[in-house]
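See below for the structure under consideration.
All protein chains but one are shown in place.
Naming follows writing order (A and B), and every chain is counted from residue 1.
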Amino acid sequence: MEQIAFYLFSVLTIGLFLVTVLSNNVLYAMTSLAAGMVLISGFFFLLGADFLGVVQLVVYVGAVMALYSFGMMFFDATKDIKEKNTSSYLVFFLSGMIALTLVIMFSAPIMGENIIASYPIMAGATNPQAVGLVLFTKYLVPFEVAAVMLLVAMISGIILAGKKMDDSLTTKDENHEEDDTFSRKDIK
Amino acid sequence: MDAIIIETIVKAALVIAVFSALAGFGTFIERKILAFMQRRLGPMHVGPFGILQIAADGIKLFTKEDIIPQHANKFIFMIAPIITAATAFIALAAVPIFPEFTVFGYTIHPIVADINVGILFILGAMASGLYGPLLAGMAQANKWGIIGSARTAILFMSYEVVTGLSLLAPIMLVGSLSLIDFNAAQTGGVGEWLVWQQPVAFILFIIAGFAETNRTPFDILEHEAEIISGYATEYSGMRWGMFFIGEYANMITISFMASLIFFGGFNEWGILPGGLAILLKVSFFFFLMLWVRASWPHIRPDQLMWLCWKVLMPIAILNVLITGLVMML
Partner (left out) sequence: MSLNKFKDRNVGVQNYTLIEHEAFPQTGGEKFARVLKRTIKGELFVGLWVTMRTMILALFNGEIHTVKYPFEKLPISPRYRAIHDMLRLLESGHYRCIGCGLCEKICIADCIKMDTKYDENQRKEVTEYTINFGRCIFCGYCAEVCPELAIVHGGRYETASQQRASFSIFDDMLTPIDALKEQKEYPGFGAVSPNADDNIKKTPLAY
């Protein structure tokens, strides 16, 4: 049962990500990316890591949505973009790597029998609790570093975007600048 | 094992059947209530009080021509409404609808899948439901549609943070992500309802829920007066209907979440049995959405972003901080 589900999910995920990489249409690429991300959360559910699966769902749905908005700004979604793939070496290389990955995937269960988990699942702890325990004990330093990095990124994002935040284009109160922009547009 | 599978399938089928019917009924209720609030009669002619209008509309939607615009991206255009409807029902799968009851000596838990991270699952599923409008708007080769999908992205990025942060405080209090645990935490009657401990979180959640279900103060995706019908401009027939089934199912889900998390869920309420109590609460929240639609104007996208990022998110973070401090002391 689990194996069927695993292979179904993996085939679907790889197929979808292939579409992401190979498609010329931004809409197909984005959609398959989002669907692949959603399907990856299926692996977490299969492993019994409900919390991580849901987090994967929530986080990547939002992240790909942000990518979509870039896609919307840069491309006409309904047109195919003509691209030429000139390098046949690249195709050879990629297909070889795919074959290698498949071999590793299928042989992984055999190798996996020898692996002993260094942090086995604690009895009685539910999923979020287990994640929390690991995050705040073993991985405390990377966690905090990641948090600081995100904070830095957020602050710099606000500074980059917020330079002209005080000049709202829509809520101007009978300002003369507004008239100017209109007249400039008219001249054009 | 087989019994569980059969039970789950039956439950899933029941949820889909009942809630798509309820979504249809929701459109009728909405039309009626909006009509009364505007001194009109609403649908009157089909059946008693116009109640068969749902059936008439259903027949119309099913038999209408399914138009796909010439330059649209056909595949994406066709699957977009299915995403909305499907994710709405997937989200409903993790909602405990009634208290458990016994039929012929067999105890039934009226929840399709009791995963222990129910709240996050519902939020995630509903969030991915917004891919429906997004893809629909981008695939239909229509400028109003593009604006609609751009606004979808805006809406999503605005409300998502607030929903998560507002629910964090009650989650900290209860110490679980399962809606059943939330329900169990409020068994002690009205006094134990979480809304008394977390009024701010409740208000934030309701505001974010309105945004999440694309209801009126934040219905920027398809506001008719501004962008024709936004993402649904080119849709017709059943595909258009599926967007609506999804929207109304989402409204019901949000109502269920608000009642379960903040208003005691399906516990007995005075003399009312639990099943009736939650029905009343859910109906009230559903009615609240219609009531607000009749009363308030909608806001601009930039106002939505301003509200969510500059007002609601700081309040939510403060709420979480204060809750944490109070719990530690």
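Here is the rule we go by: a contact is a pair of C-beta atoms (placed from the backbone, for glycine too) under 8 Å apart; a residue touches a chain by one contact, two chains touch by 3 or more.
What you are looking at is a predicted structure, and each value in this text was computed from that prediction instead of being measured.
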Can you name the residues of subunit B that touch the chain not displayed here? 33, 36-41, 44, 291-292, 294-296, 311
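Following the convention adopted for this analysis, only the chains that are shown with their structure count from here on.
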Could you work out how far the Cα centre of subunit A sits from that of subunit B, in whole Å? 25
In the complex, the residues of subunit B that touch subunit A are 71-73, 75-76, 115-117, 120-121, 123-125, 127-128, 130-131, 134-135, 138-139, 141, 146, 149-150, 153, 156-157, 160, 164, 176-177, 300, 302
Would you mind writing out the residues of subunit A in touch with subunit B in their complex? 25, 27-28, 31, 34, 38, 41, 50-51, 54-55, 57-58, 61-62, 65-66, 68-69, 72, 77-78, 126-128, 168, 170
